[in-house]
Each structure stands twice: as C-alpha cells, then as structure tokens.
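Quick one: this structure, given as structure tokens, is what I'll be asking you about.
All protein chains but one are shown at their positions in the complex.
Naming follows writing order (A and B), and every chain is counted from residue 1.
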Amino acid sequence: MNETILFAVISLSAIGVISAVILYFVAQKFKVIEDPRIDIVNEKLPGANCGGCGLAGCRAFAEELVKTGDLSKLNCPVGGSDTMKEIAAVLGLVAEEKDPMIAVVRCNGSRANAPQKVSYEGASSCAFAHYLSAGESGCPNGCLGLGDCVVSCKFDAIYISEETGLPVVSDEKCVACGACVTACPRSIIELRKKGKKDRRIFVSCVNTEKGGPAKKNCSVACIGCGKCVKECPYEAITLVNNLAYIDYDKCRLCRKCEPVCPTGAILELNFPPRKEKAGDAEKTPEPVVAG
Amino acid sequence: MKTFALGGVHPEENKLSADKAIETLPLPGKVYVPVSQSLGAPSKVVVEKGAIVKTGQLIAKGESFISANVHSPVSGKVAKIDEVIDASGYKRQAVFIDVEGDEWDESIDRSPEIIREISAGRDTIVRKINEMGVVGLGGATFPSHVKLMVPDGKKAEYLLINGVECEPYLTSDHRLMLERGEEMLIGIQILKKALGVNKAFIGIENNKPDAISHLKTLCIKFEGIEVVPLKVKYPQGGEKQLIKAVVNREVPSGKLPIEVGCVVNNVGTAFAVYEAIQKNKPLIERVVTVTGKSVSKPANFMVRIGTPVSALIDQAGGLPDDTGKVISGGPMMGKALTSLDAPVVKGTSGILIMPENESRRAPQVNCIRCGRCITVCPMGLEPVLLAQLSENQLFERTEKERIMDCIECGSCHYTCPAGRPLLDYLRLGKNKTGILIRNRGKK
Partner (left out) sequence: MNLLTVSGSPHVHAHQNVKSIMYGVVIAMIPAIFVSVYFFGIDAARVLLISVLACLFFEWVIQKYLIKGPVTINDGSALVTGVLLAFNVPSNLPAWILIVGALVSIGIGKMSFGGLGKNPFNPALVGRVFLLISFPVQMTSWPVPKALFAEGVTDAITGPTTLGVLKEGLDAGKSVQEIMASPNFPGYVNDLMGAQGGSLGEISALALLLGAIYMFSRRIITWHIPTAYIGSAVVFSGILWLIDPTHYIDPLMHLLAGGMILGVFYMATDMVSSPMTPRGQIVFGVGAGLLTILIRVWGAYPEGVSFAILIMNAFTPLINNAFKPKRFGEVVKNG
C-alpha cells in the first residue's frame, strides 16, 4: 500500500520536473520580443475594438502606432484628443488637436414629413430594402428606418425613434467611430464637428433630385433652391446636384441660413430659442427635429 | 419525361389566361421609354425635345459592347427627356413621347405575309439584331447579339429555345408559341444560321400540350428543330436548368452556357429575331400577360414598350378592389411595383395582381433546420447557411459557400415552412459578395 503511494508520488514529481525543464527551454527558444510600449499604449486605449480607427481592434492600433511612430495618420475617434495626447506622451510625440466629432443623421423624412406610399415587407435590413426599391416614402435617398446603423453601433448610441421612424444619435454615447456611416446604404449619416455646447447646423437631407420630385415625396426635402448659399456670409454652403451642404469647418454657426430655407431642410440643434422677428409668423411650423 | 436533376419545387400553376388569344392593346396617349432597358451600359439618347419621331425610329443608341438600341414604340412628339420612376421606385432616364397617330418608319415591312426565305448572311444577322435592339425577352434582357458572338476557342453545338414558362400565372410565351409558331420557327432557323449550329431544341413543359403538338406539327417543315416536352418543375426556365434537362450537360460554376456548347434563347426572342431580320422591325412591342385571381378579364396583350402599366390593367378590367400587390413578371421572380405609372419595358413578361390576402408574407418563426431549402435548391447550395452568413455580414465565407452561383429562383423562400426571408438575405449577400470580388479584382 505504502509502496504504491510512494511510487505514484515519485513518478508524478518526476513528470512535473521533466515537463518544467522542457517548457523552460521551449519558452526560451520561441520567445517573442515585443516592444513594451505596445502594451502601455494598448492600456491607454478605450478597448472597445470598434474599428473606428480603420484597424482591426485596439491592439492592432497600438502596434501600428508604435511601429510607425507617426500620429498624423492615426487617430482614435473614441478616446478623442485626450487619449491621443496621453499616447503621444508615451511615445514622445506631440498629438495634433482634433475636434470632437459626432454622427449626424441627415434625413428628416419622418412618417409625418414623408408619408408612406407603399408598404415594405421583408428582411429588416436597410441594405436589402435599398437594393429592392426606393423605400416606403418613395424618396430614393431617404432613411429606410430599418436600423442597419443601430445594429452596427457598438456603443448603443443610436436607436430608431418610435414616433418618427428615424434614427436618433445620443450626444453622450456617440464616440464618432464611424461604423454607422459605413453601415448606411444611402450615406445619410455623416461625422460632423460636435460643436461648442453640442450646437450644430446642417442640411438634414441627402436627396439629389430636382425640387419638384423631391418635394413630392417629402415636405422637408432640400430642393436645391440655393437661398442658403446666397445667405451664408462665410461661403460655407455649397450646392451640388440640387443639394446644399454646409461645410462644418467653415461654418461659424451664425444661424442665418436656417430661416431662409423654404422647406425647413436646415436643422439647428441645441441652440437657445430665437427671438421673434417680423415675418416669422408666416412661416410654416418648425418641423419635428430628429437629430 | 426529361427534367433537371437537382432540387426544384411545384408551385400552383394558375395559368388563368392560357386560353386567351393575344389582343393588341390600343395605343396609349403617352409613353415613357426608359433609355436603359437591357443589361449592360445605358444607351445614349439621340433625339431632342420637340422632335417628331416615327414608330420604329431609333431614339437611343447603345454605345458599348453590352448594351442595346432603343426605338420609338409610337409616332409622335418627344415631350421631354426626363426621369421616370421605374418598377422599383428609382428614377431612370426616359424619353417621354406624346402619341400622335401611328406612322411607321418606311423601312419596316408591316404586311402579315410570312417570309420564309432567309436571305441575310451570318454577319448581317448579328449586326441587324444589334441594330434592332433585340434583347433576351425571358426577363434578364441580355442583349441578343452578344449571345450570338461565340468567343474564340468555344464552339456552339446546340441552340436551346426556352418555351418552358415555368413561372406560375404567366402565359405570354405559351400564346406566342400557339399564335406565332411559324414565325418563331423561322426566327430559330435564323439564330441557328448565325451561330452555325445544326440542331435546335425547343424545351416546353408538358402543362402546355397544345403548344407541344402545334409546334411538333410545324417542325416537320423545318430541318433540325426538335420539340422536347419536359416534366413540369420550377425553375426549369433557368438557363442552366434547361440545359441540364434537355441535353444533360452541367454548366460549370461561374461559367456561361457556351462552355458546354449551348446557347439559350427565349421563344419571344426568337420571334423578335424573325421580325428584326425578315420584317426589318425593331423590338418595340411584346406580349404581356395581365393576370391575377381577382382580375376580371385576364388577358395577353401585344403592348408597345413604354406603355404605363395602369393602361394594361384598365384594359384587363381595372384594378380589383382587393389588390394588395402588383408584380411585374411572375410570382416567383417578379418585382413588386411601387407605382402603377411604371412603363412596360422589354423585360416585362407579365403583370400579376395579387389580392390583399395573398400579398402579405406568413409570420416568421424560428428556423427548424428541416433542410428543405437545401433539398429544393436547384444549384445545390445551402440557402439557410448563406442567409445566416449574409445577415452576419460574413461575405468572405458566403463566397466560399458559392453564393454567386445562386440564380435567385426563390425556391428556398417558397418552400420554407418557417417563413424565413431566405432569398432577401441571399440577394443582399450576393450583392455584397459581388462588390467584394470586384474590389479585389481592382487591387
């Protein structure tokens, strides 16, 4: 009996010692020397692995950063400039100041503004609905409301409003990783400057049709009249393909374009209410703001 | 009885208009002729606003190898060149013509006499088919002249004529075979001459015994044309399935039928070829079935291209009150229309009006992994797997599982007991995988 136990103990110990020796040599032989800074940089990153930087996850981003030692082309949109500064400090570099960005949904074709003309039935995928037809409202550029952007968001920052059927981006949660921009088959979502106090002005429409057809499907479509272009004192607005676009780098948030838009396609977010002016009373009521 | 081996389903046939002779639809007041009506590059408009056009006059010219000419289907004045809403609701460039009288181009032979002598040579045939804007009328609208140009190193052995019409409801090909049988057979002889083949087969499903016997009788006078009755099974009208059924050859994955020495054309195309070569008539009209369970007068119309769909429906007794869906084409592969103002194009084989109670899909439940979609897939794919992969955007894997082989016949979704939108996801996956492959090619 005792002999059996003794034998078992000795043989097990022997196996353990031999394995340890083998493992030691194997570990020495196949040792991978990695730059320790990669680990440090990796720890500074948010760790969401969202792919917003264009690389496959945070680790890959850290490796690329350390390898190239160049901050100009790489940016972590999630961490923002604070994170980039910390990383720059680790690597002994200087990070450029980058404005915080946010995803903006450039369509206001809610159920009220763009009434349903046909009823869609099928896979709940914007990409497929886009491939199949122009969509329920008939607008070939408008939001389909099936939520490909919601599925793509890793930060739970976007949801489809029950009332309007349009996606709503949360100012707090959105990290501007750009996943929804890629997911949207109609390129409705754009990353724009977050703006001071979250104030933003943008054309909430991407319809490139002429005025008539565009207006037929949606009451708040941009009809490409060009009034805002003339009004803008900073040449921030351009008109291409019957569609106005406000350049967020040039825009100084003066709010002059919004009142001249005849369809209410220009949206202002988070501004204090305007003072009543003569002529405002004639205007149609403000469209439902969904942004 | 011959048929293809893999998969297939048996939807209810519902050929309501099978015994309705082809009627000529009265000319509409306005037509909208989309500039791009075939696969390939859009054609270029060659008329201007305000121009007076005759029936059969060229209005848009196909400029690349794969593209087709478009001719004016009516005589009248070009009102404008603008965008029209097509079947899927997107805008397409079109020529709007206000109809005035019906004055035909002088070069067109409008006599009812059948010209049997084929005087045109091989090159003339191909050139003329191109000029006359003939495209495949089975639905894919592939320019016909391209099919007749056999690539170097390949040889055509057989010409297959598709008279299967496996789609439920549709009867336009059936009526054409019955009423224009002889012209069609001359068209087949012309196609044979152009391809340099000696043998042509006409595949017809045996739910059309009258067409089979009619063509068999006519074939006695024509050399090298054989009618092949086929067992009813969907999707026998698919090019690859038809080749398998008739000559028992399998087109390799990703290849064209010419790989196995076959060229497939629709019966409607054969008739259009006859008219183009013997009568000098461009493709400006086609047979369209208007049908549906609630339609009061299901019919087959000879319709000018560009006629609004609503004009056809009015002639068939008007839109029924219980309409839930209007489909351009058959119920298995047709496209649901978003607007009844969409014009008839070269590829419109039928207008199917579905009642409300049949137009909604059954509610989706969990997949029970019965594998029926796999059993019925005529291409031997796994729709359930491909749909899952597409939904999860794994397009590298869908390519490996051969999603590009899918012919979008819809058998999988048709048969699914859980009502899952398999083909929706397959189409999406196919589209995205195609983009992936093309991008890779660019690098």
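Quick note on the criterion: contacts are C-beta pairs under 8 Å (C-beta built on N, C-alpha and C of every residue); 3 or more make two chains touch, one makes a residue touch a chain.
These numbers come from a predicted model, not from an experiment.
Chemist: Of A:S19, A:T68, A:S119 or A:N241, which sits in contact with the chain we cannot see?
Modeler: Among A:S19, A:T68, A:S119 or A:N241, only A:S119 touches the chain that is not shown.
Chemist: Among B:T323, B:T348 or B:S390, choose the residue that contacts the chain missing from this document, as touch is defined above.
Modeler: In the complete complex, the chain left out is touched by residue B:T323.
Chemist: Please identify, in ascending order, the residues of chain A that touch the omitted chain?
Modeler: Those residues of chain A that touch the unshown chain are 116-123, 128, 132-133, 136.
Chemist: Which parts of chain B face the unshown chain closely enough to count as touching?
Modeler: For chain B, the residues touching the absent chain are 6, 9, 11-12, 89, 168, 240, 244, 248-253, 255, 260, 319, 321, 323-327, 329, 331-338, 352, 354, 356, 358-362, 365-371, 374-375, 377-382, 384, 402, 405, 408, 410-411, 413-419, 421, 423-424, 427.
The rule is simple: only the chains that are shown with their structure count from here on.
Chemist: Flag every residue of chain A that touches chain B in the complex, lowest number first.
Modeler: That would be residues 117-118, 121-123, 125, 127-128, 131-135, 138, 140, 209, 213 of chain A.
Chemist: Quick check on the complex: what are the chain B residues that touch chain A?
Modeler: That would be residues 83, 85, 88-91, 336, 338-339, 360-361, 391, 421, 424-425, 427-428, 431-432 of chain B.
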